[in-house]
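Here the complex is missing a single protein chain, while all its other protein chains stay put.
Labels run A and B following the written order; every chain starts at residue 1.
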Amino acid sequence: MRLLSWAYLVAAFTFILLPVVVLVVFSFQDSRLPVPPFEGPTLKWYAEILADRALMEALVNSLIVAFVSALVALVLGFLAASGLARVYLPGTAAMRALLIAPMTVSYLIIALGLLQMFNTLGVRPSLWVTGIGHVVINLPLCFAILYAAIGEHQKNALKAARDLGASEVQVLWFIAAPMLAPALGAAFFLAFTFSWDEFIIAFLLTRFDVTLPVEIWSMLRSGLSPATNAVGSLVFLVSVGIVLVLEFTLFRKKSK
Amino acid sequence: MIAPALLWTLVFFVVPFAAMVLMSLAHLEGREVVQGYALDNYLRIFTDPSLRKGIFVSLEITALVTVLSVLLAWPLAWIIASRVPPRWQRLVLLLAVLPFWTSYVVRSYSWALVLGEKGVVMNVLVGIGLLAEPVQIMATRAATVIGFTHFFVMLLTLTIYSNLIQLSPNYARAAEDLGAPKWKVIWLVILPLTLPGVMTGAFLTFVLCIGDYITPQILGGNNELTMPQLIMLQLGRRGDFPMASALSIVLMAIVTLAYLASARWLRMERV
């Protein structure tokens, strides 16, 4: 049983890590195709993509959209979660359901709906419109995380603050936000990554100022290339870096 | 305080959705959308063989991926939770979901590299003599399923693992104390206790899988089209918004049905 367990673990990890390893290894491939045999290593593909202006613009666009849309979703979600946690109203369950609803709808459908609406209104596809779409998908996420983070204990602390004379704004600023800081951080981080990585909404709702996933998509159309490997590896390494930093900072906090 | 979020959801989610319902009842004349109130589009989805096939392709792939992912992820999560020493668990788990951090598009692309005719897998299989010559996996359903399963095994491992470590170790101890052999402890005690989490994860897998365009497009190619691919086709090639809307609504209806069918097992607040 023990041996079987370890064998399974190894097999599973091979399956899970294989594509990433292949991706990274062949980003150093010194030929035109990222397939065996491996030749290299070379950094020329990294040099090429870093010099690619369209790609770098897309990267900046992605960062902006991810940051802004995650922030908006976080603020809206935070306000809604604190508001709904405050008192029990007859409509609470319905409002919660409405706020969560977009989570169960495929991104493609959300994108299509927005595309049609903005078409009718004569609004052209742009980064802004994409940002709006990303808030739509991230708002339920932020709301759900924060709402779940407000347990009985937190509710009582908010109650206590009101009882001691704090206004609603003061309750949010002095008590709710600092108390929910870990959940706020997690929600923002998740929303940021979701937006950063989102393809279909950005694909349908941008035209010239595309985001990184859309730019990578258009790179794919020219077939397999180590340059695409290089972009993918770069995104991967940066993300892993951020995760590790978060892991260690959060870890430090916990042990303190 | 709740108003801004509600308003946002209303304006950018409910209204577009309502508009989409309306659009699905319209039809195309030349390149112009003509508003009508006919169910022609829906009728066509269920009669036109190429469209109808899309529903079945999507359902088959999604069902297969969901089952496969759960079957592969549960043992992995269990091994990590109960076999790996606690101080290594976080690290092992982090490693198990590492590919999450590549972009979604890139992940599918990586599988295209791995599974291609000249890719690593074929090289190894031919190299060790298991295959005489490379087999075509790319641009088949198998490639789509592999790509999807890869993603959802990670997702499910994460949810099932967090479910497992929340269980009190006393459940297993009590079962063993009462004389149950190890496999019975797992089968009769641990597994049922994780079922709500598994169901929630499986539902999530179903929803995300059936609505995804990228994976089948990159890995499955154009030989057989899933519903999202059909929707994109209507948009791209012909600008047929009414048909795309009708297909989207059918897709949503399928997800809703799946939700209703599994609602009593789900704990959505855990997602």
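Basically, a residue touches a chain if its C-beta (ideal position, glycine included) is under 8 Å from a C-beta of that chain, and two chains touch if they have at least 3 such contacts.
Here is the rule we go by: contacts and distances are computed from a predicted model.
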Missing subunit (named according to UniProt) among the choices "Bifunctional protein PyrR", "Spermidine/putrescine transport system ATP-binding protein", "Methylenetetrahydrofolate reductase" or "Cell division topological specificity factor": "Spermidine/putrescine transport system ATP-binding protein"
Chains still shown that are in contact with the chain withheld from the display: A
Omitted-chain contact residue, chosen from A:Ala157, A:Ala186 or A:Val240: A:Ala157
Per the touch definition above, residue among A:Val65, A:Leu112, A:Leu127 or A:Ile175 touching the missing chain: A:Ile175
Hidden partner interface residues of subunit A, rising order: 152-153, 156-157, 159-167, 170, 174-175, 178-179, 181
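Operating definition for what follows: only the chains that are shown with their structure count from here on.
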Subunit A and subunit B, separation of their C-alpha mean positions in angstrom: 18
Complex contact set, residues of subunit B against subunit A: 1-2, 4-6, 8-10, 12-17, 19-20, 23, 72, 75-76, 79-80, 83-84, 94-96, 98-99, 101-107, 109-114, 116, 118-120, 123, 150, 153-154, 182, 207-208, 210-214, 218, 228, 231-232, 235, 241, 244-245, 248, 251-252, 255, 259, 268-269, 271
In the complex, subunit A residues that touch subunit B: 1-2, 5-6, 8-9, 12-13, 15-20, 22-23, 26, 33-36, 76-77, 79-80, 82-84, 86, 95, 98-110, 112-114, 116-117, 120, 132-133, 135-136, 139, 143-144, 148, 168, 196-197, 199-200, 204, 212-213, 216-217, 220, 224, 228-229, 231-232, 235-236, 239-240, 243, 247
